[in-house]
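Below: one structure, written as structure tokens.
For this view, one protein chain was removed and the others were kept in their places.
Naming follows writing order (A, B and C), and every chain is counted from residue 1.
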Amino acid sequence: MDFEISPRAREWHERLQVFMQREVLPRNREWVQCVAREGKPAAFLPDLQARARAEGLWNLGLPELAADEPGTRLTNLEYAPLAEAMGRLFWAPEVFNCQAPDVPNMIALQNCANPEQKQRWLSPLLEAKTRSCFGMTESAVASSDATNIATRIERRGGEYVINGDKWFITGAAHPRCTQIMLMGVTDAGADRTRRHSMVMVPMDAPGVRLVRALRWMGCEDHVAPIGELEFRDVRVPVENLLEREGAGFKVAQVRLGPARVHHCMRSIGMSEVLVELMMARAAERRAFWRQVIEYDTVQRWIAESRIELEQARLLTHRSAWRLDREGHHGAWRDVSLIKVAVPNMFQKIADRAIQVFGAMGGSDDTPIHQALAWARLLRIGDGPDEVHLRQIFKLEAPPAWKIADSPYITRPEETR
Amino acid sequence: MDFEISPRAREWHERLQVFMQREVLPRNREWVQCVAREGKPAAFLPDLQARARAEGLWNLGLPELAADEPGTRLTNLEYAPLAEAMGRLFWAPEVFNCQAPDVPNMIALQNCANPEQKQRWLSPLLEAKTRSCFGMTESAVASSDATNIATRIERRGGEYVINGDKWFITGAAHPRCTQIMLMGVTDAGADRTRRHSMVMVPMDAPGVRLVRALRWMGCEDHVAPIGELEFRDVRVPVENLLEREGAGFKVAQVRLGPARVHHCMRSIGMSEVLVELMMARAAERRAFWRQVIEYDTVQRWIAESRIELEQARLLTHRSAWRLDREGHHGAWRDVSLIKVAVPNMFQKIADRAIQVFGAMGGSDDTPIHQALAWARLLRIGDGPDEVHLRQIFKLEAPPAWKIADSPYITRPEETR
Amino acid sequence: MDFEISPRAREWHERLQVFMQREVLPRNREWVQCVAREGKPAAFLPDLQARARAEGLWNLGLPELAADEPGTRLTNLEYAPLAEAMGRLFWAPEVFNCQAPDVPNMIALQNCANPEQKQRWLSPLLEAKTRSCFGMTESAVASSDATNIATRIERRGGEYVINGDKWFITGAAHPRCTQIMLMGVTDAGADRTRRHSMVMVPMDAPGVRLVRALRWMGCEDHVAPIGELEFRDVRVPVENLLEREGAGFKVAQVRLGPARVHHCMRSIGMSEVLVELMMARAAERRAFWRQVIEYDTVQRWIAESRIELEQARLLTHRSAWRLDREGHHGAWRDVSLIKVAVPNMFQKIADRAIQVFGAMGGSDDTPIHQALAWARLLRIGDGPDEVHLRQIFKLEAPPAWKIADSPYITRPEETR
Partner (left out) sequence: MDFEISPRAREWHERLQVFMQREVLPRNREWVQCVAREGKPAAFLPDLQARARAEGLWNLGLPELAADEPGTRLTNLEYAPLAEAMGRLFWAPEVFNCQAPDVPNMIALQNCANPEQKQRWLSPLLEAKTRSCFGMTESAVASSDATNIATRIERRGGEYVINGDKWFITGAAHPRCTQIMLMGVTDAGADRTRRHSMVMVPMDAPGVRLVRALRWMGCEDHVAPIGELEFRDVRVPVENLLEREGAGFKVAQVRLGPARVHHCMRSIGMSEVLVELMMARAAERRAFWRQVIEYDTVQRWIAESRIELEQARLLTHRSAWRLDREGHHGAWRDVSLIKVAVPNMFQKIADRAIQVFGAMGGSDDTPIHQALAWARLLRIGDGPDEVHLRQIFKLEAPPAWKIADSPYITRPEETR
């Protein structure tokens, strides 16, 4: 066991941090003004992306790039500190083409698309020439149980005909989003996990309608605006099917492992920012004859955040390490563990930060309430806490003994 | 001791519930569409107010109305179930002229204004002819310690000259807001709690600027929009001073007791709505072979909410009862107790509701995330948890004995 | 609604407090030395009981005494402050013949015994001439579901023949315990809640064996020592049956309402002692340049305890009030509410007290760790938290509307 970061990871991490410090952070206020307040795209973004790419800081979260594809080929574990660094600013990942939901979509395509499909759907994403979304959640069913997904995908000759409604589709409301990785039922009579298929749907296909943009807890996701979508007799060629009919579940799982791990990594980065903000705010204010930071309640909140952060980070690193070594199947339990641990920690830290900040903490002048909102979302998105807790429980090995025979139970002989 | 509601309170409660059910609730969707989505005033509101007033449902939260003032003269305790019923909808209190911050302002004016001031500032509020705000919190200092308030109010001849900045002023951004009850320093050299004075400032006085409207956790308060205000050499006649110079603290306290109690009452009402929503949502969905409501985790959340709600309501009723019998001084501790207990309960219940609802719970289609935001705000507004916990602690009587002499300590003689 | 204690209750409360202060508390160290350390009965107890009885302080928790039975006939609500006062010392209730499990047994006998049975079993208990226990819990089944109770009670002619094992029977290991109120199956084929019957069994009946005395979390209940019992072909006359065959459940429920309420009242009293102990301890020690009580963490623990205590007490009072007015059926929900709320609060306060005390808090020189142990036991005994939460949930009324039709849900028309 070794807790030292590898030299290679350290080098990339430093390079990224320098870039963040020099190029990204100083533009945050401009970004907020432009994108969040005025609702316009940040004009400087394409240039910033070009500069990042020029320094090699591109597609950092894709370990399995082909030889001719641009990017660093860092392992998931090596990516961890980088994702964390990018997570410190909601919009930073896009600078490096590392934003969700595009990266998990790219991973799904890398694993489940054939060469033609890769050419058509993956290549433009690797180059940040377009944006994508992932269509799973539906409003009419409890999508926490993915087998409830009801959108129908029916084969008619050389085409699939799609009918259904999706909502809370991250990125679907982005003006540049052109492709939907869509999950629906192809064989309602099949086994629970073989009913669904995954097809690629162009955003501009007739019958696809962006019903509305959605906010989550009052916040817009400016990087990947959330949309509600309607599919009415949408037709796509059968070539748009990923893998084979009935493989929808499998494709979703390939995608969800890294998706969840990346969210956790970024959440840890944002949590660090929140701790720094608490430190600064509490040091600058006085109440009742003391600096706020002299109150041991505030010190305790910061220390408890540190305890939770260090633990969550280690477990997230182990999940990434497992993903590298054992794939998404082998990493399944670890991913569920962090999927519960990290968003709950993140929410707690954001809640503490609001309390330390007072009114300002709920204003749009800080990232705090949005952090709380994303933390809260992550306790639901990609499977709510309860589904992952259930998973974790099911992977717990029962002991070999019965209580009465257990060596740990010592009921006296004479009472038996 | 008797836990039965009085016949008079019951009668008014029923009358209000009938009105809510018949007149108010059915207009909720229209209100949301009009006010929250389209940003326009609800055209039906004046008419609704007239109807409520015609049924006597007016100024329900003002026990001390003069003989010629309109309203019910219910005690605070009798008001409790009514405030709770109105609290079930964010905008309902305004129908009955029971909305914050106007009601606490009216109470402050009832207690601290002279007859001319009442004529000028109180009367239009009692008739809902205008709206008001209360200017205390400032961005530059920790306003949790009210003695930090730094806005200067300087006497110059027959006028006060006001300079300072206020923010998170509920109601200040309302287009119909015409008056500010403003707290500032008149004598910086005086004793901590005698430095401040309270003056009435017309919203249209030269030098008053609404800097911006503010959101809290992504939510606008549509009933009393939150504003940031700037005061630059604002001049008001000395007649606008409430009570006397140095009495700012006292006026604030007169106002804050009922303000806090009313918030708690309404929070309990909204918490009840959240429990109902959880019940309904969980009953309608299935996940993993069971209805969601069959999961004991969900049942537990609902039951724990019930336990917290019943306790919080009783303590809130006792606070109201004390306010009636002992005034705001006598009710001081009870008010601090509910000021911590109720918002924390409210936040917990809202958080559970989001988890039960899934994505929908954070959308703008339900009142849930706004409920969570208001709950979170109430843990800070009118004094953060920490200030009230400190108050409560300070009112705790130390025991008469030392540990060594305590009859409860039984260190054996032979070890001494 | 009125939160004032009645003059009669106040008078008895004061009388009891004087007696506690003058006669009981000063003997605590002697009691601990004698009973807890040396394992001998407290010689002064009979005399103390006589004095208490002489002052009328006797059978305080029995509202329904017959005209010729000794006691105060206080209502449950009036009893509340008295039970709380007695609860401040583990052994105090026995001084006033108010100890569990005898009082709930007396209540069951008052309600379910015929005159001959009352003469035989109830009278000596009212006079404190003997002690009793209640035989329900069994080690072989999850007794949290009382329908699991498996002890067999078989009619053979004029006798019942009893076979089974009971454990964690409070009072069964008391040397003066002479009677067991025993629950067992008389008709295994009957409806779930009609299978069981309740019979009175003399402790010295052949076939009854005290297998061992039991500790709970390292603590002995010195007032009502806990026992494990074995019944092998124990024969009692059919006259020992309470009510009728199949009524065991009903008898248990009559008994359990007041049993739970009394435990809660006493727990509140002990929690108050713990708060006082925290106050005293923290005021007497210094760490890192400050008195411990100057740390806001400690102040917060005390304040949070106060908030929880005031809420729990009010709800306990309401439960007692309901028990008085609506009987155990009408009080069912309130009793479940406090059955969860109070022990959890009690445990939290005891846990905080240990942290404030340091090592001393876990020693036998304070009542703190025993308090924690009893609090922990009360989260299991008389139905674990989970069973009561389930009860509470089941009594929650579902809303009349479906989510889609709910006036609180405002999904825009155009998205439907």
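The rule is short, and it goes like this: a residue touches a chain if its C-beta (ideal position, glycine included) is under 8 Å from a C-beta of that chain, and two chains touch if they have at least 3 such contacts.
Quick caveat, the model's predicted, so the values are computed rather than measured.
Asks: Per the definition of touch given earlier, which of A:Gly39, A:Gly158 or A:Pro412 contacts the omitted chain?
Replies: Of the candidates A:Gly39, A:Gly158 or A:Pro412, A:Pro412 is in touch with the missing chain.
Asks: Identify the residue among B:Arg15, B:Arg212, B:Arg286 or B:Lys348 that touches the chain left out of the display.
Replies: Residue touching the absent chain, from the options given: B:Arg212.
Asks: Touching the missing chain, which residues of chain C?
Replies: Interface with the chain not displayed, on the chain C side: 137, 139, 141-145, 148, 167-168, 214-219, 285-288, 292, 295, 297, 351, 354-355, 358-364, 369-370, 372-373, 376-377, 379-381, 384-387, 390.
Asks: In the full complex, which residues of chain B touch the absent chain?
Replies: Residues 211-212, 228, 295-297, 300, 412, 414-415 of chain B touch the chain that is not shown.
Asks: To test your reading of the contact rule: which positions on chain A touch the chain that is missing from view?
Replies: Looking at chain A, the ones touching the missing chain are residues 1-6, 25-26, 28-29, 32-33, 37, 77, 88-89, 273, 275-277, 279-281, 283-284, 296, 299-300, 302-304, 306-307, 310-312, 314-315, 317-318, 321-322, 334, 337, 340-341, 364-367, 386, 388-393, 396, 398-399, 401-403, 406-413.
Everything that follows uses one rule, which is that only the chains that are shown with their structure count from here on.
Asks: Are the interface residues of chain A and chain B largely the same numbers on each copy, more than half shared, or largely different?
Replies: Same, since most residue numbers here occur in both copies.
Asks: Would you kindly tell me how far, in whole Å, the mean C-alpha position of chain C lies from that of chain A?
Replies: About 50 Å, centre to centre.
Asks: I'd like the Å distance between the centres of chain B and chain C, where a centre is the mean of that chain's Cα atoms.
Replies: 40
Asks: What's the distance between the Cα centroids of chain A and chain B, rounded to whole Å?
Replies: For chain A versus chain B, the centre distance works out to 38 Å.
Asks: Specify, in ascending order, the residues of chain B that touch 2 or more different other chains.
Replies: 364, 386, 390
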